[in-house]
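The structure appears below as structure tokens.
For this view, one protein chain was removed and the others were kept in their places.
Going by the order they are written in, the chains are A and B; count residues from 1 in each one.
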Amino acid sequence: MFAITPNALSTFMNSISKYIVILSFLLIGIAAFLIIFIENDYYQGISFKIMFIHVPAAWLSLAIFLAMGISSIIGLIFKSPTAFTIARSLSPIGLIMSIIVLVTGSIWGNLTWGAYWVWDARLTSMLILAFIYLGHILLLYSFEHFQKADFAASILAIIGMVNLPIVKFSVDWWTTLHQGSSVLKIGGPSMTNDYLITLLVSFLGIFMLTMYWFSNIFYIIIEKRKIERSKLLND
Amino acid sequence: MIKNFFKLITNEFKLMLKGSVFSFVLFCLLIIACSIFSLSLRNESMSMNAPLSFLYIMIFFISLFKVEKIYSLDFDEAKLQQYILSPFSLEIIIFVKNMMIYLNLIIFFVIFSPLILIILNIDLSYLIQINILLSLSLLSIIFIASMTASITISKNNKLSLTSILTLPLFVPILIFSMAITDVIDFNTNKMYLFFVAYFLLNLAFSPLLTSFALKKLSV
Partner (left out) sequence: MIEVNNLSFARGNILIYKDINFKISPGELLLVSGANGVGKTTLLSNIVNFTEPLEGNVTYHGTSIDNHIASECFLYIGENNFAYDTLTLNQNIDYWLSVHNVNFDKSIKNKSVNFLFQELNLNKKFYQLSFGQKKKLQLLLLMLVNKPVWILDDPFSGLDTESINKISILFEKKLENKGIIIIASHQKIGLNDYKTIQLT
């Protein structure tokens, strides 16, 4: 599996990307429909509906970092350029996702808690995750050559994985203002079924959109490298 | 081999003594900053969190500067080439160097800690607990800083990039220490387990990653 060349993966992704984007728009459409027609929460009113963007983005920002860390480990062990390129093309998406989480979260927080920002463990660790994404991107583009940059950034991604369990379990370990997990927890989700289905559909839609985005970034990176390489060979 | 290893350690210790003036000055600055900080809060009955987190932030910066300086001096290209070609693996040399940086900082901290606690208005009965907490976290801080310093070792604008990369990685330590001090009874707090785990994880993996980064990125 680690023997797949970046070029092969890039052509494969490019060929399926149009189906992914159609699927994602379909799912997001259904999710939007469901979100509009779902009942408002008894306590929070309409502001509660921001959850259907906030929660999928939060899951994705964690999952993307996990994927980045794992592909960095694979890249370092098997010296696989494909894994490095995957990590490289994932990090801007992760940054955008974590920014979405922070922005929607602070809007929601203002509506329900009355403050845009509180310094509790969940919020702070999420902010740190965004900064680690930022550092990863800065590191990637501060080296002249992509191989060195990939090595450096992959080490940062591996170190940064320590932050993931802190973000995930911060609501269980400390008493925070942020509410606890209601879907991924021991004893099953504590949500009514219609909310849960809406959440899952919206998550799948956003996930597919990220996949489409990821395949595009991957394709662009590979094409750029091809051009650079042909320049190098012609000189 | 063993004999030379101990010789290496003593030699590194000698090198550390040469640099200890630097950390002495840094700790004096820490104390001065502490006293200024405590002036602004002298009339309020402080909880322990505010002064302790202040102490932590100062220690973050001190260890960041120290590690950054040592790594850019001791692992420049010529020295690193000799270290790579030595029969001791680079991981061991890095480990020894990190431990020596740690010793250099922790000695001054332990000496000055009663003074710092008095200045910051913290009850002296917590002296031992705070020393344990800070000495455990300082080791983790130094190992993390060594990893990021080695990543950026071949760059020109090192310090700004290293700070951007390192400070986010320090903050989990700060969060956990504050969580420990929230519950005043240090001894029965399970959060200590996190520190021990984090510390062992660092000891095991950071020399590997550091040496990898040094080999790949700087020569």
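Going forward, a residue touches a chain if its C-beta (ideal position, glycine included) is under 8 Å from a C-beta of that chain, and two chains touch if they have at least 3 such contacts.
Since the model is a prediction, treat every value here as computed from it, not as a measurement.
A.B. asks: Of B:S35, B:Q81 or B:S160, which one is in contact with the hidden chain?
C.D. replies: Of all options in B:S35, B:Q81 or B:S160, contact with the hidden chain holds for B:Q81.
A.B. asks: Kindly note down the residues of subunit B that lie in touch with the hidden chain.
C.D. replies: Contact residues on subunit B toward the absent chain are 1, 3-4, 7-8, 11, 14-15, 18, 76-79, 81-88, 93, 215, 219.
A.B. asks: Provide the residue numbers of subunit A that touch the chain removed from this figure.
C.D. replies: Its contact residues with the unshown chain are 144-145, 228, 231-232, 235.
Methods note: only the chains that are shown with their structure count from here on.
A.B. asks: Enumerate the contact residues on subunit A facing subunit B in the complex.
C.D. replies: Touch list, subunit A to subunit B: 76, 121, 124-125, 128, 131-132, 134-135, 138-139, 142-143, 148, 151-152, 155-156, 158-160, 162-163, 166, 170, 173-174.
A.B. asks: Considering the complex alone, what residue numbers of subunit B touch subunit A?
C.D. replies: On the subunit B side, the touching residues are 144, 147-148, 151-152, 154-155, 161, 164-165, 167-169, 171-172, 175, 179, 198, 201, 209, 212-213, 216-217.
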